[in-house]
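Note that this is a trimmed complex: some chains were dropped, and none of the rest were shifted.
Labels A, B and C are assigned to the chains in the order they are written; within every chain, residues are numbered from 1.
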Amino acid sequence: MRKQSLDKTDIAIIGHLQVDGRRAYTAIAKDLGISEASVRQRVARLLRTNVIQIVAVSSPLDLGLIWAQVHLRVKGDRLEAVAEAVADLQQVDYVSICAGSFDIMVGVVVHDREELMDVLVNHVRTIPGVEEADFLLHLKILKDNYEWSPREIPRPA
Amino acid sequence: MRKQSLDKTDIAIIGHLQVDGRRAYTAIAKDLGISEASVRQRVARLLRTNVIQIVAVSSPLDLGLIWAQVHLRVKGDRLEAVAEAVADLQQVDYVSICAGSFDIMVGVVVHDREELMDVLVNHVRTIPGVEEADFLLHLKILKDNYEWSPREIPRPA
Amino acid sequence: MRKQSLDKTDIAIIGHLQVDGRRAYTAIAKDLGISEASVRQRVARLLRTNVIQIVAVSSPLDLGLIWAQVHLRVKGDRLEAVAEAVADLQQVDYVSICAGSFDIMVGVVVHDREELMDVLVNHVRTIPGVEEADFLLHLKILKDNYEWSPREIPRPA
């Protein structure tokens, strides 16, 4: 994936929207000493290039759902194919290829045990190349924060 | 934590904001056949009770940062205390108490190796009660989605 | 599996029979203020739909037997087929598909080491799809209790 360039103004705008995704562009513009049109244009670009999404986020646990994480070990030549197949499952909210003691990290959100059985046994485990699937159940979320301070990423020359 | 009650209208509003956190309340009101004031009031309640946050989210990887997950095993009588101490660290963006082959899941976002060394060795590992810390480095995020469909949660009588 | 509906009276009857499986229906009927015929009818339904079995239970250890638990890791597309094949073995008293650090939990009851060797090496391990089999030997049972209090399960409309 081509990295998007980010300058100080982009980062300041992202900072505002990480605190309040609905903050008025006029307020941001005033704070940064730029025009509202400039804020609007930059936000549009950040959204279009998928650097940010502005969305309602919540903990599945607060919504009465079962939230689990599944750690996959995968046959080496199937790594990206498995990651993509898992990402296509509706009950999967998160997929990362990672380096460590397993290969792919998967977030799963379901409504009840029957749906969990179905997604794990009939869908995740049957994807060709999945060797092992370790399962962890979230009991309580203490922090889920989106306010990372980005680094400046220079515009390629 | 007391669960908030959620009715069908709340869930429909959340659905709209999961797709676009800045969607105009008039558009949502029109779609659901209710007044804009009602949408505004319900969103305010959902935000105030922390059922949802409306924020700019992005992948730390797209912002040029190092994103890792750390899995802690903890002395039994220190479980919640460790989880709280980890959540207080600035570089930690995520903390979950979980059931499975370890006890606490921690997300870490840092700018470089020195900061990673510092947060892991000088901060996470020195919290009293931390027994083991397994580390995984995110290489590529394929999906990070917030569009869980909530369950209705009846208002307590 | 279709869940059976359970009302408060069913649950109260189950409670009686969890304490003493041979309790007279007249005693149960008197306690609940319903007719003996009604108790008899409900017990018959609970037995017929396999919600309960009324049986003599005992610890294999008290009967001079070897009791072990075997934890299987299985090829993903063979999970339910392996579970069914294991369940068909006479020396296997328990089979569960589970989520965690392995896939299938198997209880094994045998008379001596030769029978254990035979069931593990010649039968369990040779079922196609079994990848790993971890073995645990029960040394002493401290509790084996059947008095779970069920939840009401509404009759589907």
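We adopt the following convention: contacts are C-beta pairs under 8 Å (C-beta built on N, C-alpha and C of every residue); 3 or more make two chains touch, one makes a residue touch a chain.
Computed from a predicted structure; not experimentally measured.
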{"item": "Per this structure file, total copies of the shared sequence (3 shown)", "value": "8"}
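Here is the rule we use: only the chains that are shown with their structure count from here on.
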{"item": "Averaged-CA centre spacing for the pair subunit C and subunit A, given as whole angstrom", "value": "41"}
{"item": "Centroid distance [mean C-alpha coordinates] between subunit B and subunit A, Å", "value": "10"}
{"item": "Set of subunit B residues in contact with two or more other chains", "value": "100-101"}
{"item": "Residue ranges of subunit A touching subunit C (in the complex, touch as defined)", "value": "68, 116-117, 120-121, 124-128, 130-135, 137"}
{"item": "Subunit B residues within the subunit C interface of the complex", "value": "100-101"}
{"item": "Subunit A partner contacts - residues on subunit C that touch it in the complex", "value": "73, 76-77, 79-80, 97, 99-101, 103, 131"}
